[in-house]
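A protein chain is absent from this complex, but the other protein chains hold their places.
Presenting chain A:
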C-alpha cells in the first residue's frame, strides 16, 4: 500500500476566506487521477508542526482579525517553515499566506504586523484603494486567469533573490506599479490569485509534479534513515 501524499494546510480553520481551499481540492483531484492518495492536516492555533513531515504546504488568506491572531501563533513555526523552503520543497501561499512569508505588513490604520521574516518582501495596506477584479498573467507554467481582491500592496526588498510568479496582462497583481503577480523562490509560490489559482490546470499540474517528486524524496530519505538506524 503506497503511503499517501501528506499536505499541511496552515490554519485551515482561520485562513480560508476566499475560496482558496479550492487549490487544495484541485491538487487532491489531480493527484488522485495520477493514482496518489492524499491526506490534509489542519495545522491550527497551538498545534505542533514539523514542516518536513509533509510533502506540500498550503497557506491561504484570511480576514484581518483572524490574520492578526495567526500572525502571533505562526512565529512558533518560523524555523521549520524556513528549513522546508530552503530545502527546495513545494509550498503555495495565497494572499495573506503570501504576505506572511515576508518581514511585515502594515495595516491601513498604521498597525504593523510582524510576519515570518523568511523572504525579503513587505506589504503595505491601502484600504481606500482595493485592487479587485479579474486578472490575466503569464507564468513559468504558461498563461493564467484569476481573481484578485486585496488592499495589500506587496514589494520585493531583494529583486535578485525573489522572482515574480507572473507578468500581468490584466489587473494589478503585487501592487499598482510593478505589473507583476506574486513571487517565486525555489519551489515556493506566493500569489494574490483567487478563483482559485489552480483552476489553471497548467499551474496545478506543475505543482503536482513538484509534490510527487518531493514525496518520493521524503519516502526515500525516511527509508535510508531507517536502514542506517
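Note that in this section a contact is a pair of C-beta atoms (placed from the backbone, for glycine too) under 8 Å apart; a residue touches a chain by one contact, two chains touch by 3 or more; residues count from 1.
By our rule, contacts and distances are computed from a predicted model.
Engineer: UniProt protein name for the omitted subunit, picking from "NADH-quinone oxidoreductase subunit J", "Succinate--CoA ligase [ADP-forming] subunit beta", "Elongation factor 4" or "Lipid II isoglutaminyl synthase (glutamine-hydrolyzing) subunit MurT"?
Structural biologist: Missing chain, per its UniProt entry: "Lipid II isoglutaminyl synthase (glutamine-hydrolyzing) subunit MurT".
Engineer: Sort through A:3, A:79, A:134 or A:222 and give me the one touching the missing partner chain.
Structural biologist: A:134
Engineer: Of the residues listed, A:147, A:172 or A:192, which one is in contact with the missing chain?
Structural biologist: The missing chain is touched by A:147.
Engineer: With the missing chain put back, which residues of chain A would touch it? List them for me.
Structural biologist: The missing chain touches chain A at positions 9, 12-14, 16-22, 25-26, 29, 42, 44-45, 63-66, 69, 132-134, 147, 149, 194-196, 199.
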